[in-house]
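Notes follow once the structure below has been shown.
Note that one protein chain of the assembly has been removed; the remaining protein chains are unaltered in position.
Naming follows writing order (A and B), and every chain is counted from residue 1.
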Amino acid sequence: MEMDQRIDPLFRPLTKDNQAAQAITRPSLSNWQQVIRKLVKNKLAMLGLFIILFLVVMALIGPLLVPYSHSDQSLLDRNKEVSAEHWFGTDELGRDMFARTWYGARISLTIGVVAALIDLVIGVTVGGIAGYMAGRGKKGDRIDNLIMRVIEILYGLPYLLVVILLMVVMEPGILTIIIALSATGWVGMARLVRGQILQLKNQEFIMAAQVLGAKFSRILLKHLIPNTFGVIIVNLTFTIPSAIFAESFLSFLGLGVQAPAASWGTMTNDAMGVILTGDWWRLFFPGLMISLTMFAFNVFGDGLQDALDPRLRD
Amino acid sequence: MKEHLLSIENLKVNFKTYGGEVQAVRGVTFHVEKGETVAIVGESGCGKSVTAQAIMGLIPNPPGRIVDGKVVFEGTEISKLPKKELLGIRGTQIGMVFQDPMTALNPTMKVGAQIVEGFVRSQKVSREEAKKRAIEMLRLVGIPDPEQRVDQYPHQFSGGMRQRVVIAIALACNPKLVIADEPTTALDVTIQAQILDLLKQLQEEQELAVVIITHDLGVVAEIAHRMVVMYAGMVVETGTVEEVFANPRHPYTWGLMRSLPRLDESEKQRLIPIEGAPPDLFNPPVGCAFAARCDFAMEICKQQMPPTKTFDKGHEAACWLHDERAPRIDELVAAGRQDS
Partner (left out) sequence: MSNYLLKRVLMMFLTLWIIVTLTFSLMHAIPGNPFASESDQLPEQILANLRAKYHLDEPLPVQYVMYLKNLVSLDLGPSIKSDSRSVNDMIADGFGASAWLGGQAIVVALIFGVLFGIIAALNRNRALDYIAMALAVLGVAVPSFILAPLLINYLAIKLPLFPVATWGTWMHTVLPSLALAFGPIAIITRYMRASMIEVMNQNYIRTAEAKGIPTPLIVIKHGIRNAILPVITFLGPLIASLITGTFVVEKIFAIPGIGKYFVDGIFNRDYPVILGTTIFYSAILIVTIFLIDIAYSLIDPRIRLTKKEG
């Protein structure tokens, strides 16, 4: 163009081509990548994860590291303080506390994880059915209503009281504890899943998928489950420690794990007498492990919850 | 120099975020006279609301802070006032109307009490007087049955009625200036018109100065005397509403005008959106912020910030097109039209 020659080059108009369009610079990460990135940045949550892994590893190998079993009694070695032979000391029957602590870890972690997993399966199934049935005609609503009534009543019961009653009725043992904990524990998960599904069902992207003719199974697989997954995982990180807590609580009351088996709860209970004698290690190690477990799962769960919360994402 | 009721000089506000520091407001200057309505116009994120918050000293700190510039109200530099004295100005001298009436009211407090809360504090009045004042204010903003309404809670009011309550709160202490941040955006169209009429009427009756923040040129035309067009944290054009609407001087303002529906033109006239998105204010461009979206951008626009040029009647615009070295606008317009 002739115009270009007579003007200051600075004032030459830019054509559309040399106007570099501003690209969006932030790399787009998938949802899960973002969650994991955020979680990894959360130091407290990572500490929690580390402690959880440490406890799991020690539960697996800990009892093998010492030449004693959790139930080997040695009357000569009663109430021995922490030493090179007995890293965590011994109890009033001369049993090695190190072996007992990590043996107890196996029991406590197993109970926590298994009970939480049973809660998960029952809760997701029942909650999923209720959420799916709600709003599906008269029959569907009736099923949802019935499930919700049952859940409401169970939810109104004092959780530990029910567990205690069940423990009284059934033969004591690990299996019993798991059954008793799961009998009422699934209710929270079921409520959560139902609520989540009901909420999702009304959202536009689900309706859009329905309008586009997606099959229900596809909607369930591609939309409902992935979108519910987050809250379920977070809930799981809180039900595991609460199951472990309940177990140690019951064992502390003498209703839980029965000798010769031992859990952190029974060890704490056995140690009650030592408050006055000052054999601190008897209470310290099982107490520390319970507290570490609760701490680790809770901070990890908190971190996961934050990472999954899209409102908190930067 | 004549003293303005409110003047803002070279205001700069930054916000710290995880991604770095955002320069939300990058040197804003304008003023408001007594009894005058000034509209601040711009798209979302252009810094208009932050400017309003800065006037009230309501920038949350952290993460936000005023980096530079000042806000002068009746000769006092309120951006430097200690918190305690600022509280004396807020509410009593300057009132504020917020965007979303559904959330601007405390759900657990009676409407009347919310209206006179500031009044009671500054005037130290008795309970009956306060209630009388609340009823009076409700009547002023056109709420029927104020005697009953005064003891109700916000959830018992409709959206439009709540916005009237929010206006009553802003006016409860007879302020000289009211800042209205998108006061009609959250409302239905018919209610919008009612609220604008109310604001206009109150402005005239009470001789209020009003700063109204909006992205809606229709609102500007309806209510404002002067307007300030903001883009990417800066003022690109100011002037009286008549002047700016008749002779817009900045390509961004042209874009805004072209994206406005008009009743007087033929139906075939299409609305033309402004292509692209505002720049990243983490790293604002060195030159004119609008250059990347401007149909008439020149080499210099990318390199240097345009100076502000004054036209008739205080009409100002910051654009290189008004430089004498620049090609004539009509040539560019012609070229631009051919392109598209």
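Assume a contact is a pair of C-beta atoms (placed from the backbone, for glycine too) under 8 Å apart; a residue touches a chain by one contact, two chains touch by 3 or more.
All figures in this text were calculated on a predicted structure; none of them were measured in a lab.
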Contacting the left-out chain in the complete assembly, out of B:67, B:87 or B:221: B:87
Residue in contact with the excluded chain [from A:39, A:82, A:174 or A:294]: A:294
Residue among A:165, A:179 or A:200 touching the omitted chain: A:165
Touch residues of chain A, complete complex, unshown partner: 153, 156-161, 164-166, 168-169, 245, 248-249, 252-255, 268-269, 271-272, 275-276, 283, 287, 290-292, 294-295, 298-299
Touch residues of chain B, complete complex, unshown partner: 56, 58, 84, 87-92, 95-96, 98, 100, 103-109, 114, 117-118, 121-122, 153, 155, 166, 169-170, 172
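Everything that follows uses one rule, which is that only the chains that are shown with their structure count from here on.
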Whole-Å separation of chain centres (CA-atom averages), chain A against chain B: 48
Residues of chain A defined as touching chain B within the complex: 3, 7-14, 16, 19-22, 25, 314
Chain B residues within the chain A interface of the complex: 17-19, 276-277, 279-280, 291-292, 296-303, 320, 323, 325-327, 331-332, 335, 339
